[in-house]
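Dumping the structure here so I can ask a few things about it.
Of the protein chains in this complex, one is absent; all others appear in place.
== subunit A ==
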Amino acid sequence: MDDVTPEGETPEREPDATPAGAEPAPASDAAHEPQAAPGAPATPPDAPADDAAPAPPPAPRAAPVPRAARPIEPPEIPIDVPRGRLSAQTRRAFLLFTGGVIASAAGAWWLLPDATRRRLLPDGPRADLDSLAARVGLARANRERVLDRALTFDDDVAEALYSPNRAVRTYARDQVTPLRNNYDGRTPGPEILDGWALRITGLAAGGIVTLTRDQLLARFALREQVTRLVCVEGWSAIAWWGGIRFADLLAAFPPAPGARWVAMRSSVNLDARGNPDPYYVSIDLGTARHPQTLLATHQNGAPLTLEHGAPLRLLAPVKLGLKNIKAVTDIAYTTPEPADYWNERGYSKYDGL
């Protein structure tokens, strides 16, 4: 490798090469550092002379620049590389690049939802592309497996981040913001309140426990908290809730040994046309025992409205809103993980915040 010289424009004719990676000779060091120095927008006084000079003097003109004055970015040092080897490296780099472009394009097509593909390409070419992709293993089933795996990985990360002792941030009552009714279907009517009772199964004592709203409120202390409800859609609202602690209910009616999950169900849930569409969520027992997890009966100091889950809803501020099931009718403690309504529709089943 030749020392860098300002006039080194004809590298092919340079007579000798020194090994690459060698430190620049002091002469070159001294010649370059002042010019590359930071904080010197003005041209160094000797630069114009350098510009015009045919060649730099071979001997050092100045003492080496002290370390403190060294620029953070050393001057670029050109190296001479045999043409053949450079071509081979270039060829390899561009082959890798082309491979990456093809892999990215194929991967992008593979990951795209079917509806998006339908919008992007007409049926004929799309079918051709899909069958081509399937031939190299980029089939729809594999895509779902990969995306599910990513979702599970994200759930594992969330579980690792979770601490049962960490309290969710609480707010003052005057920080409450409007909370929308996000029932996916039609909001149930007041008829669900008649004769409502919470059914609990999977208990250590066996059998079924049935508790009315009055019995629940008479037996357990009413707790109040102002927390944020975060929806998977991205909106959030601060709300003032009142209810009994799920942990208190668990202490009074302990689950069967080995139970790890709570299957919560609203059998009165409706679809958009008003037909029965039971809603169900899976909650791990740890979340149920969290001190801020409530079986809420009140909002803003008044009994829950039908829009927000009367007569009783789950309020688990460590979980996304979709886990906060409204109008709960059944609680079952289970050993295997229960089904989850939105998980069956492509969302995470962990949903931890």
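What to note about this one:
Here is the rule we use: a residue touches a chain if its C-beta (ideal position, glycine included) is under 8 Å from a C-beta of that chain, and two chains touch if they have at least 3 such contacts; residues count from 1.
Keep this in mind: contacts and distances are computed from a predicted model.
The listed options are "Branched-chain amino acid ABC transporter permease", "Sigma-70 family RNA polymerase sigma factor", "Cytochrome b/b6 domain-containing protein" or "Paraquat-inducible protein A", and the UniProt record of the chain not shown names that protein "Cytochrome b/b6 domain-containing protein". Annotation: of A:D80, A:D184, A:D284 or A:D330, A:D80 touches the absent chain (contact as defined above). Although one chain is hidden here, its contacts on subunit A can still be listed: residues 1-2, 4, 6-9, 11-12, 14, 17, 19-21, 31-32, 35-36, 38-41, 43, 47, 50-51, 71-84, 86, 89-90, 93-94, 97, 100, 104, 107-108, 111-113, 115-116, 119, 146-148, 150-151, 153-154, 158, 161-163, 166, 168-169, 228, 230-236, 317-318, 342, 345-348, 352-353.
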